[in-house]
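Apart from one protein chain that is not included, each protein chain of the complex appears where it belongs.
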Amino acid sequence: MNISFIGLGNMGLPMAKNLIDAQFNVTGSDLSPSALEALKSYGGTVAQDHQQLIQNADVIITMLPSSESVKSFYLGELGILKSLKSGTLIIDCSSISASVSREVASVAQNLGIDVVDAPVSGGIMAAQAGTLTFMVGGTEAQFKQAHPLLEKMGKNIFHAGASGSGQIAKACNNMLLAINMIGTSEALNLAMQHGLDPKVISEIIQNSTGANWCIEKYNPVPDVLENVPSTQGYVAGFMTDLMLKDLGLSMEAAAEVKSPVLLGALARNIYTLHSQNGHGKADFSSIFNLISKV
Amino acid sequence: MNISFIGLGNMGLPMAKNLIDAQFNVTGSDLSPSALEALKSYGGTVAQDHQQLIQNADVIITMLPSSESVKSFYLGELGILKSLKSGTLIIDCSSISASVSREVASVAQNLGIDVVDAPVSGGIMAAQAGTLTFMVGGTEAQFKQAHPLLEKMGKNIFHAGASGSGQIAKACNNMLLAINMIGTSEALNLAMQHGLDPKVISEIIQNSTGANWCIEKYNPVPDVLENVPSTQGYVAGFMTDLMLKDLGLSMEAAAEVKSPVLLGALARNIYTLHSQNGHGKADFSSIFNLISKV
Amino acid sequence: MNISFIGLGNMGLPMAKNLIDAQFNVTGSDLSPSALEALKSYGGTVAQDHQQLIQNADVIITMLPSSESVKSFYLGELGILKSLKSGTLIIDCSSISASVSREVASVAQNLGIDVVDAPVSGGIMAAQAGTLTFMVGGTEAQFKQAHPLLEKMGKNIFHAGASGSGQIAKACNNMLLAINMIGTSEALNLAMQHGLDPKVISEIIQNSTGANWCIEKYNPVPDVLENVPSTQGYVAGFMTDLMLKDLGLSMEAAAEVKSPVLLGALARNIYTLHSQNGHGKADFSSIFNLISKV
Partner (left out) sequence: MNISFIGLGNMGLPMAKNLIDAQFNVTGSDLSPSALEALKSYGGTVAQDHQQLIQNADVIITMLPSSESVKSFYLGELGILKSLKSGTLIIDCSSISASVSREVASVAQNLGIDVVDAPVSGGIMAAQAGTLTFMVGGTEAQFKQAHPLLEKMGKNIFHAGASGSGQIAKACNNMLLAINMIGTSEALNLAMQHGLDPKVISEIIQNSTGANWCIEKYNPVPDVLENVPSTQGYVAGFMTDLMLKDLGLSMEAAAEVKSPVLLGALARNIYTLHSQNGHGKADFSSIFNLISKV
C-alpha cells in the first residue's frame, strides 16, 4: 500500500517512520529539507512535486499546523482533492477546526473519496513510541478502513462519531484538561499555603473525589512525581502555546453551537496571561507558577 | 472506652452506630428526640445534660453543622472544653473553618487535651457502611490515637498534617471536585451539541488526559453510568447546597492566606446561580442542566 | 456624488435614506425585495446587477452581516474590488473582524482604492435619527474624505486609527459594555437582595466610583429609568444575540494579539448561557434576570 504523508514535523516524522517500520511505502512532503532527508534515510521516498504525492497514493495522511493549511492543501486553488482518484482514503491527523474537517469530508464525498479526521494526543514521545491516542471522526466503514494504519502509529484508537467528531473529541478533552490543570494548581497551592505537604495532599486528592489525570500522572508541583515536566523545570511536554492553540479550537467549537463554556473560556485566558508573561514555550503545567508565584 | 458523640444527624447517627457495633460505650446528644431514640434503641446511652456527656468521657466526637456551633460547643460561655479532664481526646468530624479548628485545638492544648479535626467525605451511604474517608489534622501522635476509632467508621484515613489540615484537605479536594464537575459538564455538553454520544465521549475522555473522578464515577449526564444521581433524576447524593457550604469554607481558606482561586471562585458562583434557580436540594451533578439547558 | 449602498436591512435602509435626504444619488442593493422597494419609493435607485452598482459609483458603502459576506463581496470570485475605478472610496460600516477589514483595505490600496472601516453603534433608532456613532479606521486623509458622508448619518464620528481600528474600537467598547452590564446587574441584585431600593442604590452608585453608562442610561432593573428596555419588558434595544456576535469579534481580536480578556471571555459565556435559555432576542440588559432569577 502506498501512503503519501504530508507534514513531517516533530509529530509527523516519527509517525511516518512507524509506517515505514510496518512495511508501507511512504512518500513524504514537507517544507523542511532536513525532515525530507530524515525520511529518505529511514527508507521513505521524497515527493518531488504534488503530482508524485498523488499519483499512486492509496492513502493520504496529513499532519498540518492549522485549519488554513489543511483547507488550502485539500480545497485551495492548488488543492489536491480534485486530482485524487476515487477510492482514495484521506486520514487528516491535524488538530483543526471541526467545521473545516467536515467541509473537506463533504467535498471529498462527492468525489468518491473517504476522509476521516483523526487528531492525536500524546505528544512527541508517544509519536515516536507508536502509542498515540487517535480520536477519529467518520463513518463506521471509514473508521474500519483507517484502523489498520492508525494502529501502527497509536495505541488507543477511538471512533468518536461522524465526520468532525474526532476534532470535537480532542477539543473537549483538552479543554477539560486545561481546566483540571488550573483547578489542580489552585487546590494544591491553597493546601501548600496552609502548610500541607504537596505529596500528602496530592495523595489524599488522588484517592478522593477530586481525583484527575493531572494530579495522578502530571502533577504540576515539582518533585511530587518523577519524570514529569514540573520536576524537570517545566521543559515541555505540552507547551502552553500548543494548549492555547487547542483552546482556540475549543472556543470555536463552542461558539459554533452556542454552548456555554464558562470555565473553559476563563482557563483559556489564564493560559493567555501565562503565555504573555513569557511562558509560552514552557510546559502547560507551569501554570502552577502563575497561581503560586511569590 | 467511653465515647460521647454530639450531633446525631444523617451522618452522625450511623457513625455512632458503627462505634456501638465495635463495642464502644457511646453516650449521645442531639436536639432531635427521634435521633436520641434511635441511638438508645441501638444500644447507646442518651445524655441527660452536658455533665453526663463530659464526666466519664475518654473521647468526645462532634459532628456539628457549622463553625459557630463547634466554637460554641467547645469554647462558648457554656463550652465544655474547660470542664474536660486532661488527657481527653477530641475528634471533631464537622466540616468547618480551619481557623476555628486550630483555635479549638490551641485552647485545648493548654489544658492538656488533644484535638484532631477529622472531616469526612463519602456521604450518608458511606457513613452507614463504615466506609467514610477521613482527612485528619493533628500531630502524628494524635493521629495514631484517633486512628483506631476512625477505622471503625471509615476506610480511607489520611493524616493531612498539623491541626486544621484535615479541614484544608477537604476544602481543597471539594473545590477541585466542584471545578471538575462543571468542567466535565461543559466538555460533555459541548460534545453532545456537536452530535457525539455521551457514552462515547465519556469513554474517550476517561481514557485520555481529561480523565477525572466525575466522568468515571459520577457522570453528570443521565444514563451514561448506572446507580449515579444523574441517572436517578439527580436525587442527591451530594446536595448542591452542601457543595455550596463547602465552597464557602474553601473561599475562606483561600482568603486567609490570600491564595488566588480563579476557577474555584467562579465555580462557587455557578453553583450559587444553580441553587438560586431552585436546585439547591438536587445532587450537585445536576449543574449539567444549567450548562446544557435548552 | 453617486453612492452605491449595499445592505439595506434594519440599519442600512435608514442610513441610506439619510443620504438621500442629504441630496446624494443613492443606488441600493439587497436580497430583500421589500427593502429595495422602500429605497425606491424614498427616491433611491435599485441596482439591477453588480455592474450598475459599480459603474458610476464614487462611493461604495456596505452594511453587511458578517466577515464572510464582506470578504466575499469585495474579494470573492465575483468580488467587486477588481472592477472599481481607481479613486473610489469604500466605507464599510459592517461590524466584522478587524483582520478582514485590514485585508480588504490592503488589497484595495494596491488598486488605488481607499477603504475605511466604519462600524456603528447606537442601534436602529440612531440610524433613523442620523445620530449614529461611527468608529473609523483608515488614514487621516481617508477619514477626512469619509467624514462629510458619515456626518449625514451620525453624530459622533471618531477616528480610531489605522485600517481596522474602527473594528477594534467597537470590539473593545462593546466588550466593556458587556462586562459593565453584568457587573451592574450583580451589584444591583446584591443590594436588592439585602433590601435596598433599586432606585436608591442606582442613584448612589451613579454618583460614586462604580458609575457607568449602564447604570445611568440603560439601567437593567425595571422601573428605575423610563424609556429603557428593562422598563419595557426587555424588548430590544440591543439584542442579546447581537451582543454575542460582537463579543465573538472581541474574542477574535484578543486571540489575534494574544491579549488576556478574563472578564470579557466570562461575560461572553454568561450571555451564551442567557441566549441558550431562550433570551437571544431580548435586550441584552435582560441579563439581569439571569443573575436575579428566583
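For reference, chains read A, B and C in written order, and residue numbers begin at 1 within each chain.
By definition in this document, contacts are C-beta pairs under 8 Å (C-beta built on N, C-alpha and C of every residue); 3 or more make two chains touch, one makes a residue touch a chain.
In this text the structure is predicted, and so the values were computed from the model without any measurement.
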| item | value |
| --- | --- |
| Residue touching the undisplayed chain, where the options are C:Ile6, C:Ile61, C:Val261 or C:Ala282 | C:Val261 |
| Touching the absent chain when the full complex is considered, from C:Gln142, C:Ser165 or C:Ser230 | C:Ser165 |
| Residue of C:Thr62, C:Asn173 or C:Thr272 touching the missing chain in the full complex | C:Asn173 |
| Chain not shown, touching residues in chain B | 244, 248, 251, 254-255, 258-262, 265-266, 268-270, 272-273, 275-276 |
| Absent-chain interface as seen on chain C, which is shown | 98, 121, 133, 135, 156, 158-162, 164-165, 168-169, 171-177, 179-180, 182-184, 186-191, 193-197, 200-201, 203-205, 207-214, 218, 250, 253-254, 256-264, 266-267, 270, 291 |
| Footprint left on chain A by the chain that the document does not show | 262, 266, 273, 276-277, 290-291, 293-294 |
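One rule holds for everything that comes next: only the chains that are shown with their structure count from here on.
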| item | value |
| --- | --- |
| Identity of the chain that, by mean CA position, is farthest from chain C | B |
| Central chain (by mean CA position) | A |
| Chain centre separation (chain B, chain C; CA means) in Å | 51 |
| Chain centre separation in whole Å, for chain C relative to chain A (CA means) | 37 |
| Residues of chain B engaged with two or more neighbouring chains | 262, 266, 291 |
